[in-house]
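Missing here: one protein chain of the complex. Every other protein chain is in place.
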Amino acid sequence: MKTGIRRTALGVLATLALAAAGAGYLAPAPYDRQFREEPNAPCSRRFPLGTDELGRDRLSRLLYGARVSLLLAPSAALLATVAAALAGGAAGWLGGWTDRALMSGANLVLAMPWMFLLIAVRAALPLNVDPGVSLAVTVVLLGGLGWVPAARALRAGMLRLVRSDFLLQARAAGCGTARLFFVHALPNTKGLLAAQFWTAVPLFLLAEANLSLLGLGVAEPMPSLGNLLRELESFHHVRSQPVVLAPLVVLVALVTCCQLAFPAREEGMR
Amino acid sequence: MIRCLVALGVLVLSGLAAGEELRFCLRADPKTFDPALVADEYSFAVQYLTGGVLVRFNRRTQAMEPELATSWKVDQGGRRITLQLRQGVRFSDGTPFTAQDVIYTIRRLLDPALHSPIGDSFRSGAGELRAESKRPDQVVLTFPAPVVNLERLLDQVFVQSATSPLKEKAGLGPFVLKEYKTGAQLLFARNPQYWKRDKQGRALPYADGVRLSIQANRETELLRFERGEIDLINTLDTRLYDRLQKEMPRAVADLGPGLDSEFVWFNQAPGSPLPAYKKKWFTSAAFRRAVSGAINRADLCRLALNGHAVPAAGPISPANQAWFNRDLKPHAFDPKGSLQMLEKAGFRKGPGGLTDSEGHRVEFSLVTNAGNPARARLASLLEQDLAQLGIKINIVTLDMPSLLERISRTADYEACLLGFVNTDVDPNGHMNVLLSSASNHPWNPKQAKPATPWEAEIDALMQAQAGLADARQRKAKFDRVQRILWEQTPIVYLLHKNYLVAVSPNLQGADPRPLAPQTYWNIEWIAPSGTRTISQR
Partner (left out) sequence: MRTLAGKLAGLVLTLVVGGLLGATLVRLAPGADVDEREQDARLSEASLAALRRENAAPDGVVSFYAGYLGRLIAGDFGKSRGTGQPVREILAERAPLTLRSAGFGYLLAWVGGLALALLLAGLRSSWLDVVGAGAAGLLLSLPAACIGFVALWTGIGLEWAVGAVLFPKIFLFSSALLGNLYGRPHVLQALAKGLSSARILVFHVLWPAVPELAALAGATTGLAFGAAIPLEVVCDSPGLGQLAWQAATARDLPVLVALTLLVTLVVKTSDILAELVRSGLRESRA
């Protein structure tokens, strides 16, 4: 049964990813095309999800928005996980001063006014940049700020490994430190890392959404899931046009399917 | 007329034992409690409630009315004002109000070290203010040079006590500040010393107190209004207005276009880091005029503001009846005409978009501030309108300080979409924007000497009108200024937003007007919901 659920989740994920990747073919209209005579149109055959207040086709925006978010979140998560593996792994493995310095650094990152950093970097970017570049900068920033929790978890895992029997045995068998770390210790945190990665993907999807909701996300007219969620700000809007929930449904589907398709416990530390 | 209406209201109210609290929201904390340094809407609200002025600009009749001055006379061509003061008035702490307080207030405002924006609007020329009081009930203020609209400016001057130990906390307004919790709320109690009485001799204000909640979220504000937790909303968002109109049609009012405007301007500063070809576009009047003609202002009003706005022809809104140049119409939406204009100026439209005579693709960034949904919609609409001409716009939303740094310090921007909040109907309110030497001259600030002949002409006209006492002559000069701005289009004016307000039907005496503070300008006469029981009698 578990594999069935997992397959379904993977299927949903793959469908969503494909739909997002093929937005250019699937979308009925360009994401910024304004049908000005039909703002706030209800669902119809022409506009399956209706139009927004500027008359833009919601379905097209959703498809393109999902593409932006699906590019952004996993890249940022990957970056964060790699950073976490290096920092957390080294801290747990080497201990002592390295550990203290790395963890103090992590604390500092956590305590930084990160929102402020995002505002500042965004403001310092040149104005006429390619949307791809600004997206990449957002990825680097989110990843650079989001590695700390994963690093802490990894450090804790590594600490346990260091004291584990099999490593003691390996050490007693004359295994070198580097080999010990890269061949025996690090691969053993693979499950933990995967768990951290799959926890981070939705987190970064959400971080983008939160940024957009505060008005600092992807710039108009380009859509992203978070950008589209702004329509939810009005409760009445949601009540009168429940279709504005569509981006939230997609977001929930993405995150939930990530959870189900890559459950952390299955590949947990052994 | 207003007095009659209020008197009628008072008849109904006379059985009222105790008024209740009047409640509404401010969207941010007041930045200062010093009446001389008020610059933002929220600090102004606090002063409006707690401070007293010599003369009030009646938001309904648009005429000056006596407050702490019972009468006044301006002479010497606007240099001197003689004020007859009301007697027997006391500050909220019981300190008597005297001519010395008026002199102290004005002197403090004009103190060059204080840098009061209100004081600056009085500063017309070099030299000292002379303030005399020969009789305890009279003050004569003589300014070094004529001050245009002198008595109108007094509407912003909240009189402070020269002697009270409470300093600026002692006020002459209808309420006193009782409690302030940052980010949460401000509580005001009625000022027992307030001098104003109604026809029946009942001491004003009618309300026992005022509770101002600090609430940035407009959705929440509306929710609280619907629940009856607040009584007034001063400026409603267009979407929220439409919603409330469906649910409580009696509670909302569209007061028509206000004085504010939304506009786009291009960076023309010669010292900016822009490439030379872009500077060439932006300094070309034909380019700017063509851009303006490609903008569908009717769509902007309809889609970005749900129809609660009027297309703009210039900085002055048609709501400003005394100064609006009626001969000017907003630039007509005419993309074909715009394209012809551009082609005449050497631009070519090809399959890859519009290019200039040197083959550069016409593409520029449009910066605007984050957190203003209506402005974001405007930007998106502009982007599509100009795409029709083959012009590519990159919209960049920045937080306010970053935006201001670009437009006022580094000049590192191409075009900017912003709004101007205008509280003053007089052309002098535009002086520091229109003068080419001004720091706030948007498209090319702080010019040593005017960069273009038309800017020189605007400078001359603005300075000339400020020195004239005759309103008709001033109007002729200012009409010409509006005409030049219309022709040269250094600023592409888009629209004037309507003022949308909500007033609880339970309130009596509220009389919203499209001039700040729209809903509560007559706050001492507003009676809160407790009156419901009275009207049932």
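Here the chain labels run A and B in written order, and each chain numbers its own residues starting at 1.
As a working rule, a residue touches a chain if its C-beta (ideal position, glycine included) is under 8 Å from a C-beta of that chain, and two chains touch if they have at least 3 such contacts.
Being a predicted model, the structure only gives us computed values, none of them experimental.
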### Query
Thinking of the whole complex, not just what is shown, which of A:Leu94, A:Leu180 or A:Leu232 touches the missing chain?
A:Leu232
### Task
Return the single residue from B:Val433, B:Ala451 or B:Ala464 that touches the missing chain.
B:Val433
### Summary
It is residues of subunit B that touch the chain not shown, namely 28-32, 39-40, 112, 115-118, 120-121, 123, 181-184, 214-217, 219-220, 223, 399-406, 408-409, 420, 424, 429-433, 437-440
### Summary
Listed in rising order, the subunit A residues that touch the chain left out are 1-2, 5, 100, 103-104, 107-108, 110-117, 119-120, 123-124, 148-149, 152-153, 155-157, 159-160, 191, 195, 199, 202-203, 205-206, 209-210, 213-214, 226, 229, 232-233, 235, 248, 251-252, 254-256, 258-260, 263-265, 268-270
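Simple rule for what comes next: only the chains that are shown with their structure count from here on.
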### Message
List the residues on subunit A that touch subunit B in their complex, please.
### Response
32-34, 36, 39, 53-55, 119-120, 122-123, 127-129, 214-216, 219-221, 230, 233-237
### Task
Going by the contact rule at the top, pick out the subunit B residues touching subunit A in the complex.
219, 223, 239-240, 243, 299, 303-304, 363-365, 367, 370-371, 373, 376-377, 379-381, 383-384, 394-399, 402, 405, 412-414
